[in-house]
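Below is a structure I'd like to ask you about.
Omission of a single protein chain aside, the complex is shown with its protein chains in their original locations.
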Amino acid sequence: MFLITIASLYLNIAISIYGVIAKPNLVKKFIALTIAQDSINTVAILMGYRVWREAILQPPILLSWSPSPKDLQDFMNRAVDPLPQALVLTAIVIGLAVNIFLVSTILHLYRHFKTVDMDEISKLKRGAIVEETA
Amino acid sequence: MKLRDVLFIALIIFVTFILLIPTLLGSIGATPPGDLRNIAKLYLYLTYNIFNKSFWTASPEAVTAIVWDYRGLDTLYETIVFYTAIIAALMLYSEILGQRDVVGGIGLSFIVKRGFSIALLAIIAVGFSTVLHGMLTPGGGFQGGAIVAVAPVIALIVFSRKLFDYSKLSYRLLVALRSLALTGIVLVPLIPLALTLGNGFIFQNQVKTLARFSYPSTIIDVPMGGSLLLLNLFEGIAVFTAFMLAFIVLLYSEDLSKKPLEGEDIGY
Partner (left out) sequence: MQVGIGYVENLIFILMGIVSLTSIPFVILAVKSRDLLMAVIYSAVQSTLYSLLLFLLLAPDIVLVYVAVSVGLLPLLTILLVKKVGRYEA
């Protein structure tokens, strides 16, 4: 069942990358890009899970403020990996900042070219270059 | 179903299989993994170890300790990248920043305004509580900043732009707050170096064997985490003001937003 989770996340990544490449509308590309970012971050967190067959797992947060040495050993044996979570936190925030910049650029492109379709923008741009150099 | 669609579907399934077969054979380890890596065990053992205080961080939460103490430089550079992206998004509209909008509005109806005022206070309270408790429970600077950033965006839609144009929460105040928060983030790791006259480390939190400087490790009886509380607070303020600035600029009306584009079709 764990393998079904990994396989469906890979399928999500493949479908959203297809959506970025093959659809000519800029807003559709933006939506598919956000789906791809989220799926890749989830795969990174999935690699930090673990299986321990004798007790229930816990997230990497210590619950008592004055632990005994046995508490620390238990914590080390039962907690999930904290390192991928710290790295994915950074990745989500940077992804959001770049997405805000992308939205600002799409609005600027729309006000200049009056359309958001990549095929028509490249035709207009080709026409403008031919005009300038003729 | 055209031939092109069938071909694309076959290609997607083929790519998924290419990624799946090495995973089945064990390329990212056993699935699911049975034991942690050694470095993760080391971080979990050392972060709140009151018997061996040579590497501890006085915070029972391992993720915040890794983000702001064991890997503090990564988070500093990530804050710089965030700052640069917001500056780049604002510089496209540099002629109209801080101006009042030409089109006024009246906002939504009376019921929505009254109901939203209660929810606004609740969102801000939850967000700040998440920021301040980052070293004891799941939380921290980024999480609390993203929660608080939802509130002014909806306020802009419910109360119309007049709330922001005619209030004291102007563009220059927000930029000043943001710069102060970023200065705070840069100063907190440099204070150990300044106070011990060169005998400390950058990003130092508690006492190490070669350097004898430490931020306080408890507040009355609650573990504080030393510099983690201050860094979380400054990061929360920086994230919240950055999102508020970006949304105020993106939500101008079309008449005013076309001003930076004047003259582009005649080539200035």
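So that you can tell them apart, the chains are marked A and B in the order they are listed, and the count of residues begins at 1 in each.
The rule is short, and it goes like this: a residue touches a chain if its C-beta (ideal position, glycine included) is under 8 Å from a C-beta of that chain, and two chains touch if they have at least 3 such contacts.
Here the structure is a predicted model, which is why all the values come from computation and not from measurement.
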Ask   = Which one touches the absent chain: A:M76, A:L107 or A:L124?
value = A:L107
Inquiry  = If I consider the whole complex, including the chain that's not displayed, which of A:N25, A:Q73 or A:S122 touches that chain?
reply    = A:N25
Task = Sort through B:A58, B:L90 or B:I147 and give me the one touching the missing partner chain.
result = B:I147
Key: Missing-partner contacts on subunit B, residue numbers   = 32, 63-64, 130, 138-140, 142-143, 146-147, 149-150, 153, 243, 250-251, 254
Task = Kindly note down the residues of subunit A that lie in touch with the hidden chain.
result = 1-2, 4-5, 8-9, 11-12, 15-16, 18-19, 23-25, 27-28, 30-32, 34-35, 38-39, 41-42, 45-46, 48-49, 51, 53-54, 56-59, 61, 80, 85, 88-89, 92-93, 96, 99-100, 103, 106-107, 110, 116-117
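Just so we're on the same page, only the chains that are shown with their structure count from here on.
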Task = Could you put a whole-Å number on the gap between the CA centroids of subunit A and subunit B?
result = 16
Partner subunit B, residues of subunit A touching it in the complex = 2-3, 6-7, 10-11, 14-15, 18, 22, 47-52, 59-63, 65-67, 69, 72, 75-76, 79, 81-83, 85-86, 89-90, 92-94, 96-98, 100-101, 103-105, 107-108, 111-112
Task = Show which residues of subunit B lie in contact with subunit A when the two form their complex.
result = 8, 12, 15-16, 19-20, 23-24, 28-29, 31-37, 39-41, 43-45, 47-51, 60-63, 66-67, 71, 74-75, 78, 81-82, 85-86, 88-89, 92, 137-138, 142, 146, 222-223, 239, 243, 246, 250, 257-258, 261, 264
